[in-house]
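With one protein chain removed, the remaining protein chains of the complex are shown where they sit.
Entry: chain A
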Amino acid sequence: MEIYEMNLRQLIEAREKGELTSEEIIDGFIDRMNNVEADVKGFVSRLENSSGAEIKEIGDLRGIPIAVKDNMATLDFPTSCSSKLLEGYTTPYEGTAVKKLKEAGAVIAGKTNMDEFAMGSSTENSGFMTSRNPWNLDHLPGGSSGGSAAVVAAGEVPAALGSDTGGSIRQPAAFSGLVGLKPTYGSVSRYGLVAFASSLDQIGPLTRNVKDAALMLNILAGKDQMDSTSADVEHPDYLAEIEQDISGFRFGVPKGYLELELHPDVKARVEEAIERIKENGGEVVEVELPPADQALAIYYIIAPAEASSNLARFDGVRYGQRLGDGDIEEMYQKTRNEGFGSEVKRRIMLGTYALSAGYQDELYKKALKVRTLIRDQYKAVFEEVDFIITPTCPTPAFKMGEERDPLETYLTDIFTVPANITGSPAISLPAGFSEDGLPVGVQLIGSAFSEKRLLQAANSLENILDIDNPVQL
C-alpha cells in the first residue's frame, strides 16, 4: 500500500510501529500532490517540498499533512477565502482549529480551494479556479469545501478541514466519497474562521472514514476563550468505544423526504442503507419534521443577512485588494464590485435587503421565529429517535460547466441546511455509487452534543455498508 492510500489511523499505526517515519509520511504525500494536483486543482497554496514543512516530534499527527480550507487563518499560507478581494492576504494570527492541529503535530499541507467566502456548492464560485472531482474529472467535487474534499479523495492528504454553513462539509464529502462531519455548533472554536454566517458556521473534518473523523474531532473540539460561542462542555474521547452494534440505535426517516425530487440512484442508495440497518437489527421509524424547504427558505434569509454584515469589513481600507483612487465612496464601490464574485454579491444584496428598514420584520425577524420553531420540532423528534437519516444531497456530483439556476442550486442544500439551522451535529458517509460511478452520501443528524453516539452509529453503518472506497486517480 502506498503512503498516500493510507488513512489517518493507518499512518499513525505505521509510524508507531516504526514502519514509517514522519519524514517519509510527509514526503509521500508531497510526491502525491506533485503528481496529481495539476488535475485535481484542490489547493490554492500548498507545500511543494518537504523542506518547507515543520515536523514536530510530538502529537498523534506528527508528520501528517492536513489540508485547511482557505477561509481559516494560517500563518504559513495566505488566507484569501478564494476571493480576488483577499488574494495574497496573510492573517497576522492563527485560528484555533489550525493551532490545535499543529499542537497535535500535524503539518499544514496548504489551503484548499473553495467557493468564494464559502458561498456555493461546487467550487465554481471560487475567484481563482474550479476544483475537480477525483472520481471523475469532468465533475465537480461539490462545495464550498470542494478543495478540501478533492484533495482527500485524491490522496493528497489523509484529512482536511472544511467549514459547514449549510452543508459545505457534508455535500462535498458525499460528492467525493468521503466522510464529512459538521459538529454541534459551538463544539469547535470558530476563532480564525473567516465568517460567512456566524450563527451557522462550524468547522469540521473531511476524512476517509468515520474513525478518522472521530480522531480529528478529538483534536478539534473544546471550549476556546477566544470564541464566546464555543460551548463549555465535556468532550469525551470520540474514538474510544466507537465500535457499537447498529441494533442499539433508533433512526428516524422524515416523512415525505424520500418522495422529494431525488436522483433515482441517490434514492436507491439511501433506501438500501435503511434496509441494511433494519436487517442488522437497527430500528427505523418514520418521523414528522417540518417541510424540508422551510429550513431552506429561512436559511436563505439568515445566512445572507449575517454574511452582508460579516463581509462589510472587506472595504479596501486595511487589507486585501484596494481599487479606485478617487474618493472614499468610489474606493468602497470599486474594491467590492471588482473584488467579489457574483454569488457573493447576490447574497450580500439579499442579506442587506432582508435586514433593511421596512423588510426586517417580515423577513429577518420572521426567519428567526421560524428558526426557533424548527429547533423545537427537531428537539421533539430527538425525544423519539437517536438520529435522523436522510440523503446528504438530492443528486450525485454536478457536471462541470452545467448551467444551473441559482435557485435550483440552493435546493441542493435541502437536506443539509436543517442541521445548521438547529445547530445539530450531522455526518455524511458514503452510501455507494450512482450508475455513472459517482459517490452517493447518506446523512445522519443527531441532537446537540450527541457526537459520541453519532460517530458510533455512523461507524456501525459504515461497517455494515462496507463500501470499497479507494483513493482516486
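Throughout what follows, a contact is a pair of C-beta atoms (placed from the backbone, for glycine too) under 8 Å apart; a residue touches a chain by one contact, two chains touch by 3 or more; residues count from 1.
FYI, contacts and distances are computed from a predicted model.
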| item | value |
| --- | --- |
| Which of "2-oxoglutarate synthase", "Aspartyl/glutamyl-tRNA(Asn/Gln) amidotransferase subunit B", "CO/xanthine dehydrogenase FAD-binding subunit" or "Sugar ABC transporter permease" matches, in UniProt, the chain that is not displayed | "Aspartyl/glutamyl-tRNA(Asn/Gln) amidotransferase subunit B" |
| Full-complex contact with the absent chain, from A:255, A:278 or A:313 | A:313 |
| From A:45, A:79, A:321 or A:472, residue that would touch the chain that is not displayed | A:79 |
| Touching residue (missing chain; options A:51, A:225 or A:372) | A:225 |
| Omitted-chain contact residue, chosen from A:240, A:285 or A:328 | A:328 |
| Positions on chain A contacted by the hidden chain, ascending | 71-73, 79, 81, 86, 89, 91-93, 95, 190-195, 197-199, 225-229, 305-306, 308-309, 311-315, 317-319, 328, 332, 352, 355-357, 360, 364 |
